[in-house]
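Missing here is one protein chain; the remaining ones are kept as they sit in the complex.
By letter and in written order, the chains are A, B and C; residue numbering begins at 1 in each of them.
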Amino acid sequence: MIFHDLLALSSALLLLYLGTRLVRVAREGGPEAALELFTHAMRQGLWLAIIPALCELYIYLGLESRIGLESGPLRMLLISAFVMLPVVLIMRTASWIAFETILGAAAVVGVLREFMASDGFGLSLSDSRYLALVVFATIAASTLVVRGAVTGWGRTGLGVLAGLATVGGAVSFFSVTDFEAACFYITAAIAVGSGVLILVSDKIVHMAFWLLASLAGFASFYLLLGADFLGFTQVLVYIGGILILFLFGVMLTQRVDVPLKATSSLRVLIPGIVIGVLITGLLVFLAGGNNWSEKAAKDIAQIGPNAVKAAEPTAFGLGEAFMSTYILPFEVVSVLLLVAMVGATYIARGKSEGDSADGADGEGGVA
Amino acid sequence: MSGSFGTCFNTLGGLLAQASTPAAEAASSGVGLQHYLVISALVFGLGLLIIITRRSTIAVLMGIELLLNSAGLNFVAFAKYSAGTDPLDGQIVTLFVIVIAAAEAALALAIALNIFNSINSVELDDAHSLKG
Amino acid sequence: MFSTILDPQDLTKAALAILLCPLAGFVVQVFFGKRLPRQGDWLPTGCMFIALSIATWMMTVLLSSSNGIEPQSWLVAEGWLSSGAGGTDKGLSIDFGILVDNLTIVMLFVVTLVSFLVHLYSCGYMHGEERYNRFFAFLGLFSFSMLGLCISSNLLFLFMFWELVGLCSYFLIGFYFEKKSAQNAAIKAFMTTRLGDVGFLVGIMIIAAFAGTLDFAGIFESLQNGTWDGDASWWLTAAGLGLFLGALGKSAQFPLHVWLPDAMEGPTPVSALIHAATMVVAGVYLVARMFPFLAGPGYFTGDFFSGDVLFYIALVGSFTAFFAATIAFVQTDIKKVLAYSTISQLGYMFLGLGVGSVSAGIFHLFTHAFFKALLFLGSGSVIHAVHSNEMEDMGGLRKKMPWTGYTFLIGTLAIAGLPFLSGFHSKEAILGNAYAFADHMGHGEHGSWLHYLPFAFGILTAGMTAFYMFRLYFKTFEGKPKNQEAYDHAHESPWTMTVPLCILAVLSLGSAGVAGKAVYWFEHRVHSEYLVPIAAGADRVMDHVSHTVHDFHWTLSAVSFGLFVAALVLAYCFFIPRGPFYGREKGVASALSPLYVSLQNLWYLDRFYTWLVLHVLHTCQVICGHFDRVFVDGFVNFWGSVCRFFTGAAGVLDYWGVDGLVRGIGNSTLAGGRRLRRLQTGFLQEYVNASLYLSGGLLLLILVFYVLVK
Partner (left out) sequence: MFDSGLLASAAENFNAKEFGVMFEHILYSVSAFTSELVLVAFVLGTLLLDLVLPLRVSKHLAWFALLGCLAASFSGGHGGHSEEGLFLHMLANDSFAAFFKQFFLFGAIPVILLSYVSEQFDGRRMGEYYGVLLAAILGAILMASATHFLMLFMALELLSIASYILVGYIRRDRRGAEAALKYVIYGSVAAAIMAYGLSLFYGLTGSAQLADLANVTFSSDHAVWSDWTLKTRAALTTLVALVMVFMGVAYKMSTLPMHFWAPDVYDGAPTPVTAFLSVISKAAGFALTLRFLAALPVENLAPAWETIPWIEMMIILSIVTMTFGNLSALWQTNLKRMLAYSSIAHAGYMMMAFVILHSTGVTGAQALGFYLLTYLAMNFGAFAVVILIENRLGSVDLADYQGMGRRAPLLCACMVVFLFSLIGVPPTAGFAGKWYLFLGVIDAAQNNAHGAGLSTWYYVLVFSAAVNTGISAYYYLNVAKEMYLVDSEQKESLAVSTLGKVLVAGLAALTFYLFFGADGVLQNTQDMVFH
């Protein structure tokens, strides 16, 4: 199809761009400079280029299996490895073991899943329960790992979080009645509670941790809503990418453990809190009592409150949609990412003013 | 356990709504659309509060991520529960929102780094030379 | 080619030729003027001469026809600007066209004549000035705009040329831009007239919306069709007042007259051209042109005295005439006296139009153009000689400058209304019509003393005019020199300056040649019919009016002659050394000191504007001090700008306005604490906050509408 060719072309051009710049820098500043530029670019968001490539790969595979090629666990492994590559690269320079752990857990999800779905443990879990279990386990494990690094309220909060996640995991592992509701409330507590903790934390790194927990909660929501691919993407992109980026931002711009100047001045704070609370109240008011549509009632009436609808894998559908209905956004987003990437690398480039000194760019103005 | 949670939730919803709608009644013991919407509204509010009250650029960016996530959750929840919709529609929108958010965050951080190189700070309050 | 242009059957081509002459002069002058011999002053002058020749020819065509010519129009560019879904009922199509009728020809003649003489005069007066070439370029552009204004067949094009006239006046008033006062005067003139133009534009919009056309013929037709009947009559009045507001600004009528005296900062020929003969009469022309519209649907049934707008015009005009005359009493700057006299005479013109006699108003415009241009150019000649504007530096100059002195005397007599001079005729026509109006309306159903007011003001002003003009003349040209040094250096001006004076003097006499014939022709018009075509049904009323005017004619002449003589005697007593009260004017003044002081202060009007603005400002400050900066900033800026609008006097303003503001803000800041930051603080989170609040406010506003309105 012409679009695949176009896509391939744009990816090729992208690689060409990167490659040429690297070669150029290498010629002018030697291999060290090139390496530095490369790692710097990776830190600064070049990894974003992976996302369309990832989607592309996923879809290619999805379409292939549609016409009869069975790949199964191998495919998931491939994807996981592919995704982990830049993450690990970043990890190594940052040596954030905790994150490595979390992401490692996220990455084995695919393998585990394949294994368990084939009754490897002799358990027959429904999809949703299984997914929820994985997410909760991830959260709990990572929290416990990270907990050692923090002190004070952050430590307590993490403990609570870990407890919640453990309960969630237990709920999902043992067949509890009204499974979905239990999962939902625990996830909600994690997502919203972590959000509150972001608001009141006094250290930027703690905020990042809480953001991680909150976003993991959202991933869990997506899974509960039957959007498996979306849940994984959330984990990979947000937790694997954006958060790392944030932490780099933190490291590059300020000392990690220094408490922040608490908040803005009162003249912003008070009216800000007032309007924020008002808006929240309004939205909750609207969400809570609106007769949004007829279907919600019907669906639940048909299925019954306690019956968990068997979630179908969404990858096939998404793949098809990407290649048909949503082909245009799919192509446009690659332009968008290209622009963002070019811009981010350009703007965050080192201290040298003119472009003639590209070779010195590698140092990246970093610690 | 679920009972107590559910009661709390429905009491809240009932207070807000003054009368529960059929959808809420049908889902009284389960999780329905409104539950997700309330969560997303709460997170949206939290995001706004973070944006307004925290001074660090990076914290503000985290707030923006929360806003975008709450919008995404809305899309997915509506897609699952609303009439006549293909669930995949909402998911795809959210997928793109995530990707766009990533691009935006990367760029914003690059810009924050850039201003750090100029004024040696990423506090928003320190960047106010343009005014009037 | 000449036969095409000079075709008595089709005058529109000739009108276009007149329009293009000064344009051509301008274009060449602006690009190549500096490189031409004599900096190219002969070029625009020559172009204006050609234009004048054609206009004179048109005038002869007009005069040779007993009842005037039929209106002729020529659509030069049809559908130049069109809108609406291709010719639907509410679509609007605007054509650029040329309309030539009696009124146009009169205006063309006046403008080209005065303009040509001013060009000629400037060759002498401006000689050796910096930017000499540019001055002529501006003069050419100005003449072009004024001529374009007169021949447009379309209100929108009239407006465009109108704006162009304003723009040129901006350049010409600010010609000596080295002087701060000239800069301020230029801005003041432009802004004040623009204030009126807002009304004009609104009027145009309303007309476009209702009539669906902006062609004059189309507008009058819509009036006849009943488009404006019923509920729409309110809009008719609104549109009429809007147009009048435009005229008010341009023609410097009360209360927008404040710019004209300041505008004397421009070179004297410019004063003569812009502020005596052409630009300020644009408003008069507009009212005359739109007369049927302003008179309302009654115009077509002969009931055009009943139009609300016309009556307002008469009231404002007559009051302005009186008001400006009082101020002219005490001015000591020769050009300022003439400036206020101009305002006063323009008031006369509006009085004439307002009482329903277009011919009388335009007649006065016609004669006024000559004697006022004469007076201005004469004063320019004097200023040129003694290098001062103050009458305290003059006196006895007639002996040194006979040509200037005698021609100035003729001008004075003409404006003062000596019988059988041009000014006398036109003033009589206006007063006669004003009396007829008062007589007709005052006895009518809704008649009141208000209807006699215009006439009363008019007759009062006639006497006052004579007095202050003689005061001017006596103090300048008669008696003993008050400043011997200046007197010794004074000398007669070169011929380029005196020749225009003589020509204008002859025209002001109104007894010979073209002017004489024109004056008689005009008088004939005034007593029989109107310059603009009148409806058939109006004949009866016309007859009645003209009879009243005729009956009253001799009484009126006697009265005004009496006033003239009384004013002359009084002026003689005060300002001639042999007179019994010579030198005692100060005593009289101090006896009448409250009146005198207020006159000297221009009836405190300029100050009133300043005071009003500052007072309101202060109140607002106190109130707003406790609001958010949004409101404070808004009001401060707004009132600050209004201050500048009206006063333009930077010195006073800086002290009372800006400093006062700063002080006020300082105090409020102390009181109101940190809440009074500037809105655009530079703090991003405050922006976000403010945006959220504003959005919330927006939501609330919608809810209010939602609940209340729907």
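Criterion: a residue touches a chain if its C-beta (ideal position, glycine included) is under 8 Å from a C-beta of that chain, and two chains touch if they have at least 3 such contacts.
Computed from a predicted structure; not experimentally measured.
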| item | value |
| --- | --- |
| Chains in view touching the one left out | A, B, C |
| From C:F420, C:W495, C:Y520 or C:Y706, residue that would touch the chain that is not displayed | C:Y706 |
| Residue of C:L19, C:M191, C:A277 or C:V355 in touch with the missing chain, whole complex considered | C:M191 |
| Positions on chain C where the hidden chain makes contact | 79-86, 88, 90-92, 159-160, 163-164, 167, 174, 177-178, 182-183, 186-187, 190-191, 194-195, 197-198, 201-202, 205-206, 208-210, 633-634, 637-638, 640-641, 644-645, 680, 682, 684, 687-688, 690-691, 694-695, 697-699, 701-703, 705-707, 709-710 |
| Residues in chain A touching the chain absent from view | 2-3, 10, 13, 16-17, 20-21, 24, 65-68, 70, 72, 113-114, 117, 127, 282-283, 285-286, 289-295, 312-313, 316, 324-329, 332-333, 335-336, 338-340, 342-343, 346-347, 349, 351, 353-356 |
| For chain B, residues in touch with the removed chain | 17-19, 21-22, 37, 44, 47, 51, 57, 60-61, 64, 67-68, 70-72, 74-75, 78-79, 82-85, 89-90, 92-93, 96-97, 100, 103-104, 107-108, 111-112, 114-115, 117-119, 124, 127-132 |
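FYI, only the chains that are shown with their structure count from here on.
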| item | value |
| --- | --- |
| Centroid spacing, where centroids are CA-atom means, of chain B and chain C in whole angstrom | 65 |
| Gap in Å, rounded to a whole number, between the CA centres of chain C and chain A | 74 |
| Chain A-chain B separation of Cα centroids, rounded to whole Å | 15 |
| Multi-partner residues of chain A (at least 2 other chains) | 264, 268, 272, 275-276, 279 |
| Per-residue overlap in chain B, given as positions that touch at least 2 other chains | 48, 52-53, 55, 124-125 |
| Chain A - residues contacting chain B, complex | 44-45, 48, 51, 176-178, 180-182, 184-185, 188, 191-192, 195-196, 198-199, 204, 207-208, 211, 214-215, 218, 221-222, 224-227, 229-230, 233-234, 237-238, 241-242, 245-246, 248-250, 252-254, 260-261, 263-265, 268-269, 272-273, 275-277, 279-281, 283-297, 299-301, 305-306, 314, 317-318, 321-322, 326, 329, 333, 336-337, 340-341, 343-345, 347-348, 351, 365 |
| Partner chain C, residues of chain A touching it in the complex | 264, 267-268, 271-272, 275-276, 278-279 |
| In the complex, chain B residues that touch chain C | 48, 51-53, 55, 60, 124-125, 127-132 |
